[in-house]
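Note that this complex is displayed minus one protein chain, with the remaining chains in position.
Chain IDs A and B follow the sequence of writing; residue 1 opens each chain.
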Amino acid sequence: MSNDHAHAPAHVDDDEHNPHLAHHFDTMGQQTASAKLGMWLFLATEILMFSGLFLAYFILRMFYPEMVLEAHEHLSKWAGGINTVVLLSSSYTMALGVRSIQLGDAKKLRLMLVLTMLCGCIFMVVKYFEYSAKFEHGMLPGKFYSAHLHGYEIEGLPHIFFGVYFLMTGLHGVHVVIGLAIMLWMFIRAGRGEFSAKNYVAIENTGLYWHLVDLVWIFLFPLLYLVK
Amino acid sequence: MSTAVQSQDPHPAVEPSYLVSKRGLMSWLVTVDHKRLGLMYLASVMFFFLIAGILAIVLRTELFTPDQDFMSAQTYNQVFTLHGAIMVFLFIIPSVPAALGNFLLPLMLGAKDVAFPRLNLLSFYVYSVAAVFLIVAILTSGLDTGWTFYTPYSTSTGTAVITATAGVFIAGFSSILTGLNFVVTVHKMRAPGMNWNRMPLFVWAIYSTAVIQVLATPVLAITLLLLIVERSLGIGIFDPAMGGDPVLFQHFFWFYSHPAVYIMILPGFGIISEIITVHSRKHIFGYKAIALSSVAIAVISFVVWGHHLFVSGQSELAGVLFSFLTFAVGVPTAIKVFSWVATLYGGSIQYNTACWYGMAFLWTFTVGGLTGLPLSTLAIDVHLHDTYFVVAHFHYVMVGGTVVAFIGGLHHWWPKMTGRMFNETAGKWGCLLVFVGFNVTFMTQFFLGHQGMPRRYYAYLPEYQVMHQVSTIGSYILALGLLWTLIYLLHSLWKGDKAPSNPWGAVTLEWQTQSPPIEHNFHETPHIHGSPYDFPEIDKSAGALHH
């Protein structure tokens, strides 16, 4: 492993005048590389956190395979499917946004951020309707489970399935909301002209985060909605 | 090979130190200076060390007689739980990385700060919020689950489990952020010329620690989240009454908490490598072996969690595998200890307080390491599991290892951090008291444990009384030593001599700037040309040197 940090003399003159260079970095290259490495590490922690939940899910499925099959029939494949399409599209618009600012087009970046946020909002609205239906039917986690009182008989221990369902989709939903907040912040900053073809690492990191949110959903959808 | 030395103090007193460069309370509360944050962590972890230490003394006092004395069973259970939870989550885990690591890492790398200074400040406040949660838990209905939060006890007890686990959950995020910051710092902030083979071993140790923090702590977060959800919504993952599996929680928990043991001890290894080299003026013996063994320990630590479940009813095959892997951790650990002893060979050993702590560490940590062997041996562990033998073993590793190294490191870098020298004679007396008190307290507990004394008993069979009394007296001596240390260190802040920039004659970068350092650490970016252990006292003509 050789010396991998950026002390290359290139662009030093530029950087001394760059207002986005923090005091403790020597070059923009070093700053950007640090931010990216930091983001990748953060994504690793996110994946590990979700993998704990996935593990819980697989253990549940191993313990009670029939119950999971039966309970998952009560999830709306349509809602889940639409949300999958919506999130995939949002990942595409996000990628376009990153591309545009790499080319220096801040205006197009803002447009793409708006489109991505729109998709995120549609996702949350669909989620809202899905959750409301579950609440109405008493398909709630753990001790609040009361679907049998609403005329839905599911064999076994469906309260665990809905516990895991709400926990996984809920934690994912929280990540979507956080993503929306970050994009709004990036939208404002882009409006102030903070980003350019030379300084876009924050947008890139936002994009990475949003792709992760998308990726987690790509796993959640088949595991929860399409078990069969 | 040339030294890594900058000219010493090229601009004496041109710039004020980081302690006084900005003034006022606000300049501390919103500081992004890694050195100030290091000091703030140091004050915080010391506060919690004091609190949890007092709890320990209370426990030992109750155990002076076999019967219940001055505490009810409930109180005793809460006190041992809080002793463990505070020591682990608010003291040991942040002690070396967040306090000393924060202060030293950028200095040792020749950087101006960590990679993400604002994130560093955030970590500190996240840690503070976690501490508030734990304190609220204590002040409301307490916590009586043990620091391990085993289900289904933790889902059924009436104490403030949710508040406390939320606190630990939050503390976990502080740990993740610190780890992430350090990994990026080591990768991206090294001064020109400092390649991976020229990093001080303390940096290697902090780096390995940070990797574990980043990879293991998220699993703790999700485990505790599942526990909180289990307790509040009863989703039934861990609760057998609702179709769940309580042992599953133990797998989840130890998947984090065993690597966490190495989060606690690896930084201590780093400190010892620095202390032993500097105070014997010797190049470290086996630099690569020590650096890579830290990494090896970090990797293996992820696959040994099952040794906490040897008697839980897990499959025999799992037991065999985990036993084997646990022995595998012993090899890199042994290599380290031998290399430290070999470093002393042919040195010029200066008997000062930091050195004494280093020597004490070799004793206590070796005992801790060797007594890990019977615990890894499946058949013997069946007898010793959850007895005082285990209690003694992990105290030898956590206190005899980490805390002794931490206090040693504190003495070693005290002049750099505070700009003051402490009284060496007082320091040696403190070290002696700590060493004797510690060994009397915990050596006894190995015998207690082997003779069947279970953990977490407030009352015990009268046969065990003599050894319990010896242990209690030892704990008083240990407490006295620690209090004495606190007193003379604080005293040095007001009355200590002004520290020179390099009082021990070290060659790592932190000693090449003034004591205490200036806000941006170095007047000019240092350039590194050689090993961090290339002391001028080394007799280069004495033998063949092949590099």
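Some observations on this one:
Note that a residue touches a chain if its C-beta (ideal position, glycine included) is under 8 Å from a C-beta of that chain, and two chains touch if they have at least 3 such contacts.
As a convention for this text, contacts and distances are computed from a predicted model.
In the listed set "Cytochrome c oxidase subunit 2", "Chemotaxis protein CheZ", "ATP-dependent Lhr-like helicase" or "Probable membrane transporter protein", the entry agreeing with the UniProt name of the missing subunit chain is "Cytochrome c oxidase subunit 2". The undisplayed chain touches these shown chains across the complete complex, B. Contact with the omitted chain, checked across B:R60, B:H385, B:H411 or B:H520, is made by B:H385.
Shown as candidates are B:I57, B:A334 or B:V470; the residue that touches the absent chain is B:A334. For the options B:V20, B:A43, B:L461 or B:L490, the residue in contact with the chain missing from this view is B:L461. Those residues of subunit B that touch the chain absent from the view are 66, 68, 72-74, 77, 144, 146, 150, 152-153, 156-158, 240-241, 244-247, 280-289, 311-313, 316, 319-320, 323-324, 327-328, 330-331, 334-335, 337-339, 341-342, 344-351, 359, 362-363, 366-367, 370-371, 373-374, 376-383, 385-387, 450-452, 454-466, 505, 535, 537-540, 542-543, 545.
FYI, only the chains that are shown with their structure count from here on.
Centroid to centroid, with C-alpha atoms defining each point, subunit A and subunit B lie 34 Å apart. Residues of subunit A that touch subunit B in their complex: 1-7, 22-24, 26, 30, 33-34, 37-38, 41-42, 44-46, 48-53, 55-56, 59-60, 63-64, 141-144, 157, 159-160, 162-164, 167, 171. Contact residues of subunit B toward subunit A in the complex are 106, 111-117, 119, 176, 180-181, 183-184, 187-190, 192-196, 214-215, 217-219, 221-223, 225-226, 229-230, 233-237, 242-245, 248, 252, 520, 525.
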